[in-house]
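Complex shown without one protein chain; remaining protein chains in place.
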Amino acid sequence: MSIEVKFFASLRERVGKPSDSIDANGVTTVLEVWQQTVGEPSLDPHILAAVNMEYVSADHAVCDGDEVAFFPPVTGG
Amino acid sequence: MSIEVKFFASLRERVGKPSDSIDANGVTTVLEVWQQTVGEPSLDPHILAAVNMEYVSADHAVCDGDEVAFFPPVTGG
Amino acid sequence: MLVEISEQPIDVWPRLASYEDEHPELAGQHGASVVFAGRMRDFNEDETVRQMQLEHYPGMSEKFLEDIVQRAMDEWSLMDALVLHRVGKINPSDTIVVVVVWSAHRAHAYAANQFIMEALKSEAPFWKKETLDDGQTRWVEKNTPGTV
Partner (left out) sequence: MLVEISEQPIDVWPRLASYEDEHPELAGQHGASVVFAGRMRDFNEDETVRQMQLEHYPGMSEKFLEDIVQRAMDEWSLMDALVLHRVGKINPSDTIVVVVVWSAHRAHAYAANQFIMEALKSEAPFWKKETLDDGQTRWVEKNTPGTV
C-alpha cells in the first residue's frame, strides 16, 4: 500500500530528493501527498502536478499504486 | 525606338509566340501594347501584366525601351 | 540571403547541411529554423500526374523571390533566409521549392516562412504544366489557398 512520488528540475533540488514513497493509508488528495512528502501546507499554484503521468489539480484524488509527480513549469523544446 | 513584349505559359501558347517587338511610336499604355501585339481589343482581367518586371495595370504608361510581359495567374511553389 | 532558381534537382537535406556548414555565423545564434519543402505529388485533381514542366520569367522570378525575402527580413527578426526553386522538367516526389529561415525566436521563424511561401505562390512568375498518365498536358490554372 504505497504511493510513489517524484520531483523534477528546480523543485527536485529545492525538495532535496528526486523521489519518495509514502503509505497510501489516509492520503486522499494530491495536496495531501505534497504535504506529507514536502512538509509544506500549501502547493504553489505554479507547481504542476501529475498523477500517473496526467496533469491534475491539487484536489485530485489519489489511491494506492498511483505515481504522483510535482514539477515546475516546463521549458523544453 | 521599340518595346519588347513577352508572353508566358498558357498565354504564350494561345498567342502563339514567346515574344514580340513593337515600335514605341504612338503606343502609350500596356493595353495598347496588348492590342497591337495580340490583336484583341480588351485584356482579360485575369491576365497579369508587368512592365520592366513590376506588376502594373492595363492603363500603365509605357515608353521606349520598356519590357512588357503578359502572363496567366502564377502557379509556382 | 540566398535565392536560387535552377533546373538541377534539389537534394534538400544534404543541401541544408552544406548551407549551414558554410554559414557558421548562424551556429549558436539562432534558436529556431523553419523549413518548408514543396514536393511534386503524383496526382492532382483526381488525376495521375506523370511529369511536370515548370516555366518561369527569367529575371522577374529572381527579382520577386529576392524582394519577397527582403520584405520578410524587414518585417521579422531573421538572421538568414534561403529560397530554392526548381524549374524545367520535374518528376513526382521531386522537391519543387524550399524556403528556410533562421531566427532567434520560433514565432518569427514560422511567421516569416509562411509569409514567404504565400507571397511566392501569389506573386512569383512561375507556371506549372502537368503531363497526365495518357500523355495529355494541362496548365495548372491556379494555386490552392494557403489557409486551412
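Order as written gives the chain letters A, B and C; numbering starts at 1 within each chain.
We adopt the following convention: a contact is a pair of C-beta atoms (placed from the backbone, for glycine too) under 8 Å apart; a residue touches a chain by one contact, two chains touch by 3 or more.
The structure displayed is predicted, hence computed values, not measured ones.
Within the entire complex, contacts from the absent chain reach the displayed chains A, C. Across the entire complex, the residue among C:Arg41, C:Lys89 or C:Lys142 in touch with the chain not shown is C:Arg41. By the touch criterion stated above, the residues of chain A touching the omitted chain are 6, 8-10, 50, 53, 55, 69, 71-77. On the side of chain C, the interface with the absent chain consists of residues 13-14, 16-17, 20, 27-42, 76, 92-93, 104-111, 113-114, 117, 144-148, using the contact rule stated above.
Note that only the chains that are shown with their structure count from here on.
Put simply, the C-alpha centre of chain B and that of chain C have 27 angstrom between them.
In this assembly, the C-alpha centroid of chain A lies 48 Å from the C-alpha centroid of chain C. Averaging C-alpha coordinates per chain places the centre of chain A 72 Å away from that of chain B. Residues of chain A in contact with at least two other chains: none.
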